[in-house]
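Missing here: one protein chain of the complex. Every other protein chain is in place.
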Amino acid sequence: MNLIRQALTVVRKDLLLEWRGKGRLISVLLFGVVTLLLFSFAVGPDSTLLRAAAGGFLVLALLLSSTLGLSESFRVEQEQRAIEGLLLLPVDPIALYYGKTLSNTLFLMLLAPILTPVALILYSVELDLEGLAVLFGLWTLAAAGLSAPGTLYAAMTSRLQSQDVLLPLLLFPLVIPVLMGAVKSITLILTGDPMSQVGSWAMLLASFAIIYWSLCGLLFPHAIEEGI
Amino acid sequence: MTRQFKWDSGIGLLGLLLLFAGSYIGLFVAPAERYMGEVQRIMYVHVPSAWNAMLCYTLAFIFAIVSLWTHRPKWDAMTTAAVEMGIVLNALLLVQGSIWARATWGVWWDWDVRLTTSLILVLLFAGVLTLRSFVLDTGRRATWTAIATIVAFVDVPLVYFCVRWWRSLHQVQSTPDTVAPMMVVPLRINAFAILFIAIWMMAQRTRLELERRRQDEVAQPERLAPMGGSTHE
Partner (left out) sequence: MSPSAADSTTPAIQTAGLGKRFGRQWALAHCDLQVRTGEVVLLAGANGSGKTTLLRLIAGLDKPTLGSMTIYGMDPAQEKLACRRTLTLVGHDNYLYSQLTALEMIQVWTRLRGAELAETEAIELLREVDLDERRDTPVGGFSAGMRKRLTLLRTRLEEPKLVLLDEPFSALDASGQRLIEEWIEGYRSAGKTVVLASHNLPRSSRLCDRAILLHQGQILWQGSGKDLLDRVGTTV
């Protein structure tokens, strides 16, 4: 279908841009690593405390890095007004939204393979392969949840002054369910899940992602109709 | 300039009178609660504030949908008024909750489900107003306010259930039928009192917003006389 084809072309283009401008991915990754390091200084060298908080710190590193990635994904669009060029082609706004959201989700997923090992080592947590797989699944759900409203708001704030303040201000309170769900479930993975609660937290993450993928897809065409 | 008496001023006045009556009954007529004592009397404003804050957010959500649908300035102004009223009541709620927490648990803040949820909601809807303040174009401002309001409102149940799971220990909500009838009366009266005052303030705010918008508007310039074939500039 044309819509899906367009969305996938947008994703392909974004991934190509990502690949060409590797600097962006690397700097966001480094930012994530630095935050992980800073959290351990905030707690002190107490390994029991660190281990208990490891899940929380890991998710916070994802959340803080996400706004950098999201605003960057629209900075390339605004630089020479490429987004206007896309709309003129014409790219269906719905295809544009889902393309951008999907590529932002993929971008945030790419943070996991680096940030997770760093967190495991820094906070001396051990995790088997199965645990890693579940963690990556949860990470994916969280990334999808963050990207849906994140892409909408990044687009809306991309031409406003002080986007750097506005985007986190809008996004952070909104994604508290994602934060809580991811922190709780990942902590359970890291420290053991005697009552098998991970499933319900994963459900929460999935519902958030589904609700906001649908809602923001509906709202995005209205948002850019006013000019972007 | 003569001030016209508007319908909503009557409602506001009624609300104030009711608030006096309800609070009087709450403070002096109703019996003190057996376990919590006199502090419990804060409930007579606390619970009505909570109800009305949620009502305002719900109204904002409905207005936002209509605003997005119709693109009429009126609905945008009403959305803004409802969001602002919701934030004011929500902030009052936080203060009252904090006082309650101090008196009953000895701390100013407690990660109670409803208290935590209302803190998140204040921040969530404050974000909507911040976004609004950054957008200069009126049409875009209306659309984006509506979008942000809808996005924020849909989050409310998610936040509530999430916080509940996150912190799954606390006292069960006390419903009016477990308390004495003399406690129910002031609660109900104040609920309507705050509702009326909120309606009054929202009506005022809507009018103010529309007036501001009118002042931003400039009439189209006069049509230029077309240049004729022989006339020169």
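By written order: A and B. Residues from 1 in each chain.
The definition used in the following text is that a contact is a pair of C-beta atoms (placed from the backbone, for glycine too) under 8 Å apart; a residue touches a chain by one contact, two chains touch by 3 or more.
Keep in mind that this is a model prediction, so the values were computed, not measured.
Shown chains touched by the missing chain in the whole complex: A, B. Only one residue in the set A:G21, A:P117 or A:G199 touches the chain that does not appear here, and it is A:G21. Set against the missing chain, the residues A:V76, A:L106 or A:L120 yield one that touches it, A:V76. Interface residues of chain B with the unshown chain, by the touch rule above, are 136-137, 139, 216-218, 220-221, 223-224, 226-227, 229, 232-233.
For chain A, the list of residues touching the undisplayed chain reads 2, 5-6, 9-10, 13, 16-17, 20-21, 76, 79-82, 84-92, 225-227.
The criterion applied here is as follows: only the chains that are shown with their structure count from here on.
Remark: chain A residues 149, 152, 156-157, 160-162, 166, 169-170, 172-174, 176-177, 180-181, 184, 200-201, 204, 207-208, 211-212, 215-216, 219, 222-223, 225-227 touch chain B in the complex. For chain B in complex with chain A, the touching residues are 68, 120, 123-124, 127-128, 130-131, 134-135, 137, 139-140, 143-144, 146-148, 150-152, 154-155, 158-159, 161-163, 165-166.
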